[in-house]
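For this depiction, one protein chain was excluded, whereas all remaining protein chains were kept in their positions.
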Amino acid sequence: MSLLEVTNLGISFGGLRAVDEFNLTIEQGELYGLIGPNGAGKTTVFNMLTGIYQPTDGKIFLDGKDITGKKTAEINKAGIARTFQNIRLFGDQSVLDNVKIGLHNSFDYGTATGIFRLPKYFNVEKAMDEKALEILSVFGLDKEADVLASNLPYGKQRELEIARALATNPKLLLLDEPAAGMNPNETKDLMNTIALIRKEFGVTILLIEHDMKLVSGICEKLTVLNFGRVLSQGQTTDVLNDPEVIKAYLGE
Amino acid sequence: MGFLTYLVNGLSLGSVYALIALGYTMVYGIAKMLNFAHGDVIMIGAYVVFMCMSNSGMPAVVSIVISIVCCTALGMIIEKIAYKPLRKATNLAVLITAIGVSYFLQNMALMIFGSNPVSFTSVINWEGLSFADGALKITGNAIVTIITCVVIMIVLMWFVKNTKPGQAMRAVSEDKDAAVLMGINVNATISLTFAIGSGLAAIAGALLCSSYPSLTPYTGSMPGIKAFTAAVFGGIGSIPGALVGGLLLGIIEILARAYISSQLADAIVFAVLIIVLLVKPTGILGKQIKEKV
Partner (left out) sequence: MKKLNKSTQKLITTLAVIVVLYIVMSIMDGTGNLSSLMSGLLVPVCAYSLVAVGLNLCVGYLGELSLGHAGFMCVGAFTSAFFSKLFQDSIPDVPRFILALVIGTLMAALFGFLIAIPVLRLSGDYLAIVTLAFGEIIKNVINVLYVGVDSNGLHFSIKDQMSLGMEPTGKMLVNGAQGITGTPRQSTFTIAVLLLIIALIVTHNFVNSRTGRAVKAIRDNQIAAETVGLPVTKYKLVAFTISAAIAGVGGVLYAHNINSLTATTNNFGYNMSIMILVYVVLGGIGNFSGSVIAAVVLTMLPEMLRGLSTYRMLIYSIVLIVLMLFNWAPAILKWREEHGITTAAIVGKFKKTKEVR
């Protein structure tokens, strides 16, 4: 069984058909790329996969379970986590707390336990701290655990967002332009990080990217979107040599 | 016949709410802020008319014109000093500042005019019409109020649709950043919106106090809140919505006052607001705005 199975997904905003007949199958452990020109509907696909937009047509299956039309929080619990093109951190909280919020559903104590600081509060908080630091150390962010998230430099904010998403223990991680705004060196580091988290966390990744170098360097399979429709789909090398794709990217 | 009289009174009160609601809805549509002080501009406008008419003996029309000028200026000054610096700040900051301005206007009025109510002389000197041998009486106040409201509404809708500044207002309410790129002067447009809203508030103040002649520094705050309710009711940001919401709210209030309980009328109006927001958060004629992800 495939990890993610999307069939005939489509969405309209008013009269505008933003995405149409979108099909996608991702196998367990794959690193999959979603590419396409600006406005092709890539982020819209992400928004549908994570329940931020309700698709007008089609079905989404995660691990064989129908998650179409579920609420965002439910979809996260089912196993999809994501990052955003325009970074969305909890800016007024520390780096550590950002990750601990990601760990929210993996650890449990009630509101009353927290208010009255029962022994369980201390035990669970300690375990959460340890786990959060463990995740942060993968990104080398553990030294900045006490820094306010909004005070981190841009590149580290992107990494923190990935760390937070990983903290929810997802089966599938969606990265929306993780290399946006990074210089070539940072992009290279990011490629290494993505490879590393794939190994460390055993997570399947779907990423949107403009940077062709990054895409061809790490993605095994690609889907190319153009004007809301799938232009080409398959193994990376095949897709990148597809005349249709070349035409769309380089013009006629 | 009693019911018809109530209905006309409700329409009249509703027209005033609609005029006030226009100020809220236009400012909300364009500056994306709730101008909490709008109700108090009405009160200031009413005091200006009162000072001109009762204290200086000017004719009603002149008094209203002076009041419109004063309120327009006041609205623009408030926008410039208190709101404009916060345009890029969080909503919460703007809202609290607006509450501060509202409180400031009330307490200024309290210091100048005192807390005792003054008796407002109606700006409309007409007995009105009477039908069915006097069983159904419609006051001149009610007729003039309703007609004024409808005329203003039509003029405003024409203005927004067909004039350059009106189109600029629509553009800014649609997308501020894009409007800037199209060469629209956003600051001037927002300023104009405040000017129009405050000018209408002056008219609303004069009409409101003509029907309810007891004027105090707190006169504006309740109608202001109710008019905002009306704006939300009709769908905030929509000019026809302000009319529909205002009229409905006025009728509900007068009928509740007549048939249920005069003391509970306000509670009923607010309960209606809560129910409307529960059932249709965007109001009757409003449209959904979603955050871009």
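Letters are used for the chains, namely A and B, taken in the order the chains are written, and counting of residues starts over at 1 for each.
In the analysis below, a contact is a pair of C-beta atoms (placed from the backbone, for glycine too) under 8 Å apart; a residue touches a chain by one contact, two chains touch by 3 or more.
Fair warning: this is a prediction, and the values are worked out from it, not measured in the lab.
Peer 1: Which one touches the absent chain: A:Asp129, A:Asp142, A:Asp189 or A:Asp242?
Peer 2: That would be A:Asp129, which touches the missing chain.
Peer 1: Looking at B:Val62, B:Leu110 or B:Val150, which makes contact with the chain not pictured?
Peer 2: B:Leu110
Peer 1: Which residue among B:Leu92, B:Ala132 or B:Leu181 touches the omitted chain?
Peer 2: Considering the complete complex, B:Leu92 is the one touching the chain left out.
Peer 1: Using the document's contact rule, name the residues of chain A that touch the chain not shown here.
Peer 2: Contact residues on chain A toward the absent chain are 50-52, 71-73, 76-77, 81-82, 84, 88-94, 96-97, 100-102, 104-105, 107-111, 113-117, 121, 124-125, 128-129, 146, 164-165, 167-168.
Peer 1: What does the interface between chain B and the hidden chain look like in terms of residue numbers?
Peer 2: Residue positions of chain B that touch the missing chain: 28, 33-34, 82, 85-86, 88-93, 95-97, 99-101, 103-104, 106-108, 110-111, 221, 225, 228-229, 232, 261, 263-264, 266-267, 270-271, 273-274, 277-278, 281, 291, 293.
Heads up, the rule we're going with is that only the chains that are shown with their structure count from here on.
Peer 1: Starting from the mean Cα coordinates of chain A and chain B, work out the distance between those two points in Å.
Peer 2: Taking the average C-alpha coordinate of chain A and of chain B, the gap between them is 47 Å.
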